[in-house]
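With one protein chain removed, the remaining protein chains of the complex are shown where they sit.
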Amino acid sequence: MAKKKLTVGVTGLNNIDSPGPGIPVIRALKDMKDFDVRIIGLSYDSLEPGIYMHDLVDKTYQIPLPSAGQQSLLTRLDYINSIENLDIIIPNFDAELFNFIKLQDALKKKMNIHTFLPTLEQFEERHKSNLPEFGVKYGIKVPKSKMIHSMAEIHSLAYEFGYPLVVKGKFYDASIAYSPDQAMAYFNKISGKWGLPIIIQQYTQGTEVNVTAIGDGKGNLIGAVPMRKTYITDKGKAWAGVALEDEELMDIAKNLVKGNKWRGGFELEMIRTEKNEYFLIEINPRFPAWVYLAVGAGQNHPEALVKMALGEKVEPFKNYEVGKMFIRYSYDLICDLKEFETITTLGEL
Amino acid sequence: MSIKKNLALSDTGFVFNPSTGDSYSVNPIGLEILRMLKENKKDEDIKKHLLATYQADFETIEKDYYDFVKGLEQLKLTENNG
Partner (left out) sequence: MKRQQYERPLIQRINSGIMNKFGTKTEYAPVTHIDDFSVKELIKQYGSPVFVISEKTMRDTYKEANRAFKTRYPKVQFAWSYKTNYINAVCNVFHQEGSWAEVVSGFEYKKALQNGMPGNKIIFNGPDKTDEDLISAINNNSPIHIDHLDELYRLTELADEMKKKPNVAIRVNMDTGIYPMWDRFGFNYENGQAWDAINKIILGDKLELVGLHTHIGTFMLSPSAYAIAANKLADLALGVKKKFGRTIQYIDMGGGFASKNTLKGSYLPGSDTSPDFNQFAEAICTALLNAGFVEKDLPLLVLETGRAMIDDAGYLLGSVIANKRLSDGRRATIMDFGVNILFTAFWYSHKISPAQDFSTYTEDTVLYGPLCMNIDVVRDQITLPPLKKDDHVVVHTVGAYNMTQWMQFISMRPAVVMLGLDGKSHLIRKRETIENIEANEVMPEYLLKFKI
């Protein structure tokens, strides 16, 4: 049977030392059995490595940064679609999701581009700043946290949280501060990049365990693979990890999706304490960069997402291979200046 | 005024400085000026050419040309004793 042709736009091509999920998602899409997929990269910066990875990305277009607003993005996607006739877009950055969620109807109606995204309510309620309420609503333990809007509030944190504590940005970045001075330094650094508020979170001692998962928007968990990082870079990102067997973690994921009817890919970042308690640190509203481990372990989550985006019914994955590992490596891609010139001046490559 | 002779100028407005590895983008009139500077044209001749080509008065061209060339100096794209 001939494979169905499919054109998919993917963001997050920043396959750098702290990688975006774009390239892993693309690898997963290339593994799909039923589809012959053409990948359109959507990049923000001329140096995102994915732009130059021609064996994975067929063509790349620059798109405006999320801060330029929805109209700019829509105009640009309209242009890209006029050439590429996109079937699906899979956004992979937290910071761009608000815009894509708002634009999903317009994309479908005007350009017949499918997406499979969480609703705005789902997206908003799992924000780091709302995590305490979120935990109560869905019965998940959450470390104590607080939003702060000015440096002056840092002084009182010692009484409330004690040190160390975690200083987090609205969209990205988290640093562990061991003193008020450090907390202030991180406050400045992170607020300068992602704006206010800053989230202060209680430091929870334990092992970090993560789950990459996908929900069908109706309360069913389509797939989930838990993982523990076995090696961490100096930026705190996973360098290597291993698929775990953890029924309790799977139950947490299942109950969460049953409760909030999450639609699309997501990642749970949890801490398992000495006493085997699980604390939710963060929910990422998209696939994590290590999503390809799930594929390797037998669950192709991006493929499930593509099918659901196209309106197909997808049965939940039943199992995965425990003990599958991933080990990240970096690789020096060689390319011509001409390519950099083209993406920089023309915005396409 | 003279600019570094090894600057690579591309029709797309992309400028590459092989000695530093930096790249730049210029608009069409900027590219035109860079090309003339590379051909060792004199400042006065370049300005005259611009005046003849574009809808602008001499004062504006004089001012903007000065500003542009100062910008090149700041970006270290000019020869030291040019």
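In order of appearance the chains are A and B, and numbering begins at 1 in each one.
As a convention for this text, a contact is a pair of C-beta atoms (placed from the backbone, for glycine too) under 8 Å apart; a residue touches a chain by one contact, two chains touch by 3 or more.
Not measured: the values here are computed from a predicted model.
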item	value
Touching the absent chain when the full complex is considered, from A:46, A:92 or A:115	A:46
Contact partner of the left-out chain, one of A:19, A:49 or A:64	A:64
Interface residues of subunit B (partner: the chain not displayed)	15, 22-30, 33-34, 52-56, 60-61, 64-65, 67-68, 70-72, 74-75, 77
Hidden partner chain, residues of subunit A it touches	44-47, 61-73, 75-76, 79, 95, 98-99, 102, 147, 149, 170-171, 191, 194-197, 344, 347
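Everything below uses one rule, namely that only the chains that are shown with their structure count from here on.
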item	value
In the complex with subunit B, residue positions of subunit A that touch it	337, 340-342, 344-346
Interface residues, subunit B side, partner subunit A - complex	10, 12-14, 16, 23, 25
